[in-house]
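Yeah, one chain of the complex is gone here, protein chain that is, but the others are all in their spots.
Residue numbering begins at 1 within each chain, and the chains themselves are lettered A and B in the order written.
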Amino acid sequence: MEFVFKANAISKQYGKFTALSDVNMEIPKGAIYGFVGKNGAGKTTLIRVMTGLNHPTSGSYELMGKSFDDKDIAKTRRRMGAVVEAPAIYLDMTARDNLIQQCLMLGLPDFNCVDEILELIGLADTGKKKARNFSLGMRQRLGIGVALCGSPDFVVLDEPINGLDPQGIIEVREMILKLNREKGITFLISSHILDELAKVATHYGFIDKGHIVRQMTAKDLTDECRKSVRMKVSDISLLSKVMEEKSIDYKVIDSNTADIYAELTFSDVAKDFENAGCTIINMQEREESLESFYLSLLGGNEDVQKSVC
Amino acid sequence: MFRNLYADTRSILSSRIFGLAMLAVFAGQTFDFVITKVIYLVIDASISAESIAYFYPSAAGFIVTAATLFITDREFSNGCIRNKIISGVKRSDAFLSAVCGGMLQAVMYTLFACVVSIFFSSFFTLGFMAESISEIADRWLVTTMACVAIGVFSTSIVMMLGGNKISYVVGLFLAFAMKVWDNRILGKLYPEKGHCTLTGMNLAVCRFIDRYVPYSYLVARPHYDMGSYIIGCSAMVIFSVVIGLVVFNKRELK
Partner (left out) sequence: MINLYKADMRRIKSNPIFIIGCIIAFLVTFVFTKNLIGLTGSFEMMGTEGRMYFVSIAIMAFFTIFVPLYTNMEFRYGVIRNKLVAGYSQKEVYLSHLLGHFTALAIMTAVYIVAGILGGARDFGKLFGPCVIYIISICGYIAVMMLISFRITKMVIVSIFAFLVLNFNYSAIMFGNFLISFVLKGIANKIGIWIYNMSPFGQWMVWFYKMAISPEDFTNPGVPAQILISVGTTLIMMFLATAGINKRNLK
């Protein structure tokens, strides 16, 4: 599998404070990588290291196959766009001028992409309005537009939907999905809004206290969070027998509890269990949300699993 | 109003830049003394207090402007002015409190400079040869008044323009330009050789600036009556406060 970014034991220290500790991370090409963590976990620090704004204290990384200390890394970085923390735009220029400025800086031969990007980010009708008179959402969109100049292969967005209205959030989401689908652009998106991430991300990385706690695909996450019916019965072996007969996916939790991953009709189930001689003590529908999965993985708990990856 | 004034004063006195400005005054005086001492050693002469006692007035315009700019600008760069307005502090109160802070800074820096100057004059020179105690006191009093007026002016500019990048340069540029211009005016009004050749409007303007503009009080020894200096400093304070209040009350805060 090809990776656009591969981190190998990256650490970053600010004096005595360790912001990142032995971080290993891989972002597959063509993925929309959701980067999740609490405030102060190290998301922005890693993004800053990745984009060359900061240097790692130790460790190394590869960007699109090139090592970070390679002298040709600059050429590789031209194929990357990023919005890190607040959008970096010239407040005394219009949206169009900002994009032209970025194109000039990248050495693009013409500015044909400017109109297309303005259309994409929804700022085509801002005319001569200077960026300092934009709302927060408009500035955010302009920042994303600047990152998209030069048709990058890899785009890093640090909390891109900050300050956007619901319409704007939908537009950004559609834009990310469209660019990923049509142009194969790889995205790294850090966000706190998990439900929104769940709608776009194909891969996830969870970070806590400077460690990558877990990396998984969207499918793995769905499996962890899927709907189930939790049954408490008198005899777990009889439950297993009934489930095997019906070819229903299930998981034994303890000596008299199991999670059943199927839509069940209570009357049919009751009949089957009665025939088998097993008593149902309790039945409960369960669905682990992304939030509760996140909390169980990262939330408030000193026993949070340290770097598994 | 007084609660806000107390909060601002506390913030000024505990800020790092206040301490740094005091340090700059001391360092400047020390540097001036060392250079003067070396020169007097070379020419084989003794230092009188007049040679080193008045370093601060020559730099006061810059020191007071820079310190008030830094401290007042914090309100806008940190966005704290918004907290004040949101929590019910009237704009006039916020402005007046900032201006009082500027005055306080000017007085503190001048007092400290006076103490440092007396220290150096007392221990490292032969003493004052050409000035009486009342003349020395007059000079420091006029310097203090001028610094207060400049502190108010500089603070008003920052409050009026706060958040705008121009506010960073206007006050400092004016302080520099006035210093250069005042030196030139002084040279024309009181030339080293011969007598003043200015006439008519030129003479009137130069006299006015020399007499009533506080920046010029820092360039030379007091040579007008105390009333002129009081009028000059009061006028600058009043104009700065009145215009500043009007502009600040009307402006949009970002």
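Throughout what follows, contacts are C-beta pairs under 8 Å (C-beta built on N, C-alpha and C of every residue); 3 or more make two chains touch, one makes a residue touch a chain.
All figures in this text were calculated on a predicted structure; none of them were measured in a lab.
*Asks:* Going by the stated contact criterion, tell me the shown chains that border the hidden chain.
*Replies:* Among the chains that are shown, those touched by the missing chain are A, B.
*Asks:* May I ask which residue of A:Lys6, A:Arg77 or A:Arg96 touches the chain that does not appear here?
*Replies:* A:Arg77
*Asks:* Of B:Met1, B:Leu23, B:Cys80 or B:Val180, which residue touches the hidden chain?
*Replies:* Within the whole complex, the residue contacting the unshown chain is B:Val180.
*Asks:* In terms of residues, what is the contact footprint of the unshown chain on chain A?
*Replies:* Contact residues on chain A toward the absent chain are 51-55, 73-78, 80-82, 84-91, 93, 100-102, 104-107, 146, 150.
*Asks:* Which chain B residues would touch the chain omitted from the figure, given the whole complex?
*Replies:* Spelled out for chain B, the touching residues are 39, 42-43, 58-59, 62, 66, 69-70, 73, 77, 165, 168-169, 172-173, 175-177, 179-180, 183, 197.
In this section, only the chains that are shown with their structure count from here on.
*Asks:* Centre to centre, by mean C-alpha position, how many angstrom separate chain A and chain B?
*Replies:* That gives a centre separation of 56 Å.
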